[in-house]
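Remarks on the structure that follows.
What you see is the complex with one protein chain gone and the rest in place.
Letters A, B, C, D and E mark the chains as written, and numbering starts fresh at 1 in each.
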């Protein structure tokens, strides 16, 4: 029995509220249970120096946690004067995940910056960020199409992410903080709508795990991401109908 | 006529949603029109080094803007590696304003840290932060009383803040971003429930202003803060009834 | 009775020694009693990026305290690797105060940087910096006129600043460090020669103050600034006669 | 055919030279072809603050690349004033990998710091660092046993790491820089002597990959790590015989 | 003929004004021609961590240049966020020079921090800093004796510094900025009252110099330092008579 009473292959309550921020070209507030992340996508008509005049665009991401998003308060990174290794690792992961499904050539010389800011954390903030970040970016890119700036959506397929873990020897899906703290291993799967693998990160905590355990987690992740991609699709559609 | 159609002495739509964050000892999401600030108050059983063993507590504040809270995206301070002068000026102001109404001796050797994070900005983020920060801090301190850790609420009176400006020669209350951009002067008033002055900051933009204009703004601010203090009271009461 | 024996409306001994630094386009050493600030104005034929090719100039300021300008030694900001929030707040204030009286369009595409470095501190360093910074900037701008680079002085009127406080319930002018440490409120007034308000900053220390107390301070500040503007005028005139 | 002429399951020439540094408690120079990493292990009789008085030890790692270890010179991180996200990500990975096989309780209140400095890079620096870092740490820990400070080696089993990639649709082992630049996916496997999974990181470059491709890489990695663990064993044994 | 009209072995006009800062335990404004340095010595009843409980004291120094001490304005180090290599090199030199003549054991567990801040620069700021820093430190240490905190002055002998250079093939003493810019070599000699060598730093600019040229500079430096030590002695004596 999981602490939350969920089945091993059961996601937390997931919701995606598009248009949470009125300034951003695309945005949503995504909730994986008590994990709440505000995702905004900003479109700028410029690219980083290494891409200038190459006819291709860029997608990048930044990640942050509000100081009191955590159970006890964490120091503010802006005040400490640097982003932690964990923050950088997560924002690099979000960026790579989104670039794997966006067609950068069709995007043209533009940059999409996805900001994922955790308002409240209860485990799985990086997978919520990727899943919500994809929604924000999609809305922003659809906006470019709607304004006639792009002939079609430069996205090959959807991408979403979910965590799995080994708890008491068994694989479980979408860990919350309590479960994560006691897990023997912890894995993040970033998968595409067609079932392709975008990123996998597996970390055994105190002891190595078995290859069969990795496979069990991979199977759960496939199920979970399929459901997340359905929820993403509804949120993106809802955003479209709200547009004037 | 103001761009928003408001009367000179009219506040924007104000709302305060207490308990927006489940981890913080006190929290609210405050909205001054399209300016939305998430305020959390954290209570810790420690004080900064300069107060150790003096039998007195401390209230401090930190402020931040999410990168896309603004009309165009602003660089993330954590990524730039330092907080701007503006950020530091605002968080120092929030902290002083709250300390002016909290009785630090009755608080005991504890620190209350109020984090004000701007989710969406449309002018007046510092005054919304002070007004919402007071609500978050009050809820947190009431929690200490409810748990029997304090005999009574260590607050002398409420505090709230509002901006005023001189636009077209006339004083107006609670400027939004468009109005603020064109104002001849800009002032922030932090006032207490009894009408006392906690902080005043007046800045003339291109030319000095007249003493009579300062007085007109001061009168508007008095009215505005009185209404804000009513709204704060309701939010704090609502937070109380939700507590289990 | 004030600790210094001064009357409530009495300034400390004020002196302004123009030309203290031989490299700067304008400079002075200003003394408000035991507060000594070296002010230099540097003219450069360039403007910050946001003003390029707009036909307008810029005035900015930086502020610093020598480590042993204070009663006990303060850490050197260059060694700590950042300027404190207080430093940034003060230098932003000095810059805004000077920009309120300089006509940036008539200045042309030039930048004036005013550096205010506190050699010895005894309260009121920001007001001394503004008052002396105006003198340094005036001398530098007069130099541009004298060299035929500008048709006339791009200054609308003089600006000076003074602090006031509430001590024992009464308003007093130009606090020194001892008086400032015990004051109930502390205010800085930046006023122009014509009596206009450029900046006002009022901070109540432990309790809010009364509106009447603010008015009493405002009246004292008006008197004080009038005297400071006379002293500035003499210093600027003296600088002129020394020029070859 | 691979650019290097190697078979798909063939490692580069691997060598481990123990005792490369005379000051460190354990050290080696490890070479994976033209990738050369100097690994040192430092033992200190202290633990980080969060572990004090808990009777348990700690293993941590730091990673760096010399500026000209790369094909063209990279800026020195010490001169830039911060470690890149990539550096932090790699050193966190090395530390977790080693902690997964060291018994921290049997280590006692000591810290082992493994420094992995890349003298020359040609792909796979992180896997060479883990593989060499384990050798350096083992030698250092054996030293504690030899000195009678520990009753037995606090290591549960060996750990080593190797990269795999998908090149032209096929899985290949231990990519060099040229191969890595053109790979469709890139994966790092950290595996234990018993075949357990310590860490897996898979990154698809431009498009998602197939689950079967991940399995093919996993199989190659298992073979490769088995060979690396043999080479580690010989190096550790050689270090032992050199000890006086 | 030197640009200043001085003879090869002639110092610039030297003056030392003791007691320039009323807060510091010792201070002076030293002038080597147009090079003006404010030196303060702070005595604190603590030592750096590496000396705690060793019964010995410490002397250290910090150095800075005001932004407009130079011919054109230099960026403020506190704003840039770090001290330059030149600044650190100079302050390390000042500290070593003073420690070579202070008896740290007789000083007891105290730290003397000498701050040398250049108000105006015209070459030779480091030698002026050492020469003035010695005066400030002497006055501060004499103060400890006068207060009965030390039985005698913990100084073995005086120390002073002067620069020399090779200009047009000839050795000259105490270069100003113009001369220094065109010199073929530049040397700084820190010598003690008894003629001992404390520090020598010789730098050839474009080509190596001859050993005989080094000897010629060394001879000039000996003469120059002897005169500086006389001027130091007078300033320290003058400080003494002013003490109440």
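What we mean here is this: contacts are C-beta pairs under 8 Å (C-beta built on N, C-alpha and C of every residue); 3 or more make two chains touch, one makes a residue touch a chain.
Everything numeric here is computed off the predicted structure, so don't read it as measured data.
The absent chain, not drawn in this view, touches the displayed chains D, E throughout the complex.
From the options D:51, D:119, D:153 or D:238, the residue with contact to the chain not on display is D:119. What subunit E contributes to its contact with the hidden chain is residues 82-86, 88-89, 91-92, 96, 100-101, 156-157, 185, 191-192, 194-211, 213-214, 218. On the side of subunit D, touch with the chain left out of the figure occurs at residues 21-24, 27, 34, 38, 40, 42, 44, 62, 64, 66-73, 76-79, 81-83, 87, 113, 115, 117, 119-120.
Note that in this section only the chains that are shown with their structure count from here on.
When every chain is reduced to the mean of its CA atoms, the largest separation from subunit D belongs to C. Look at the CA centroids: the one farthest from the centroid of subunit E belongs to A. Between the CA-based centres of subunit C and subunit E the separation comes to 32 Å, rounded to the whole angstrom.
Between the Cα centres of subunit A and subunit E there is a gap of 59 Å. Annotation for subunit C: residues touching 2 or more other chains are 82-83. By the definition of touch given earlier, these chain pairs are in contact: A-B, A-D, B-C, C-E.
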